[in-house]
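Removed: one protein chain of the complex. Kept in place: all other protein chains.
Showing chain A:
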Amino acid sequence: MSVVTNTTTIGAIEAPSRRNTELALLAFAVVIPVFAYLNVGLAIDGKVPAGMAGYGLGLALLAGVAHLVVRKWAPYADPLLLPLATLLNGMGLVLIWRLDQSPRLIALAKRTYGAFSESAPNQMMYSAIGIAMFVGVLLLLKDHRVLQRYTYISMVVALILLLLPLVPGLGADVFGAKIWIRVGGFSIQPGEFAKLVLAIFFSGYLMVKRDALALASRRFMGLYLPRGRDLGPILTIWAISLLILVFENDLGTSLLFFGMFVIMLYVATERTSWVVMGLLMSSAGAVVVGSTASHVQSRVQAWLDPFECLKTAPAGSNMAYACDQMTQVLMSFGSGGILGTGLGQGNSDLVQFAANSDFIFATVGEELGLTGVMVFLLFYGLIIERGVRTALAARDPFGKLLAMGLSGAFALQVFVVAGGVMGLIPLTGMTMPFLAYGGSSVIANWALIGILIRISDTARRPAPAPAPNPDAEMTQVVRP
């Protein structure tokens, strides 16, 4: 034996923390939105916009605080998550500010509400609260395994959050979907927070039950069918998500929760049969609801053939609105072409209602074109990749499931919104994470990134020095 054969010394070498890489990427991620801001200002007014310095400094300050907290309290965390989230948040701010400048939207707001108020300053405030939430998660959650203790409390909290919008007097019916609650002057979307809490419940529950779900099953037609009593949880979740669909009229939320559960079931048990059953059950639910609820029906019509439906729908009806939106969005994407019209030069404000929240991706599509849409989808893809990578690297099953569930939920949300806006699936009222206008969404997604960073810090932290080998042979003593 003439070579050193052990390879375990990799662990003994101090792992690089990559914090400086993160700082460099963060600086880049702050510069890009400032450039975009300049771009919009020059295109609209022909001069450097007034708020650019303040806006850039604000974003840089938020990013700097987040970076310092990560450097101090999660030094081994993934270097990409924070810059990507910052970039998306910054670009969202620019796009919202750009839509604030639109004369059409200002006129619309004056006509409907009597006054126009800019959304970008609000979104800046929400981003600051979001970063505060991120910092809070990192400070309070020293070890993600603590969350495991709150498995069933999380279930109760998630159910309460999901059902809150149905409480009379508290819930608010906004344009057909009942997913908001009004507290004081604010409207909150509890579903966004329920996403996080539900992921904690699913990971804690599946970690304990996965053996029963994976092993106790009968083989039938190539599929492993679970026992009846093990079907309980999946049926319960299915029923709850159907209830959300029926009573809150929200396709997106129910799809998100059910999809997240099926993804985590599959990851926990490695059984394809769960995926097949999940797909069957969700399509059954979608067909039933799609043919009964009128709100969902108009969305389906707008998805199948928006131009035809615009002609046939009675003027002023809900369906006409849905179809009109859909046609405008499709025209936006179409007129963007491959390279886009340039920031500030598109007409995506023709979408009118919710142009800066649900349909913000249409602005990306028109002003940045296919190239921009792809790059934004890649940003989301990279966040999801880092999340899944964190799940792979995590050393405990709870952390694995939690990281997987959170990135799966994030991926589903991006798919549901982007797919809806681009006409791949019926449109649902959800928000593009970080990009769209909306406080609940930004705050909840910053908390999600915080949890992922906490798990990845634990996962990438160098292992403690190994314990002395118990089966080492006794050392012989030289006796001269």
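In this text, a contact is a pair of C-beta atoms (placed from the backbone, for glycine too) under 8 Å apart; a residue touches a chain by one contact, two chains touch by 3 or more; residues count from 1.
Convention: contacts and distances are computed from a predicted model.
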{"item": "Protein that the absent chain corresponds to, by UniProt name, given \"Helicase XPB/Ssl2 N-terminal domain-containing protein\", \"NADH-quinone oxidoreductase subunit J\", \"Carbohydrate ABC transporter permease\" or \"PSer/pThr/pTyr-binding forkhead associated (FHA) protein\"", "value": "\"PSer/pThr/pTyr-binding forkhead associated (FHA) protein\""}
{"item": "Residue of A:F379, A:F410 or A:F434 touching the missing chain in the full complex", "value": "A:F379"}
{"item": "From A:L23, A:L62, A:L80 or A:A194, residue that would touch the chain that is not displayed", "value": "A:L80"}
{"item": "From A:M281, A:L368, A:I425 or A:A459, residue that would touch the chain that is not displayed", "value": "A:L368"}
{"item": "Interface with the unshown chain - residue positions in chain A", "value": "1-14, 16, 18, 21, 25, 28-29, 32, 35-36, 38-39, 42-43, 46, 79-80, 83-84, 87, 339-343, 345, 368-369, 371-372, 375, 378-379, 382, 385, 465-466, 468-469, 472-473, 475-478"}
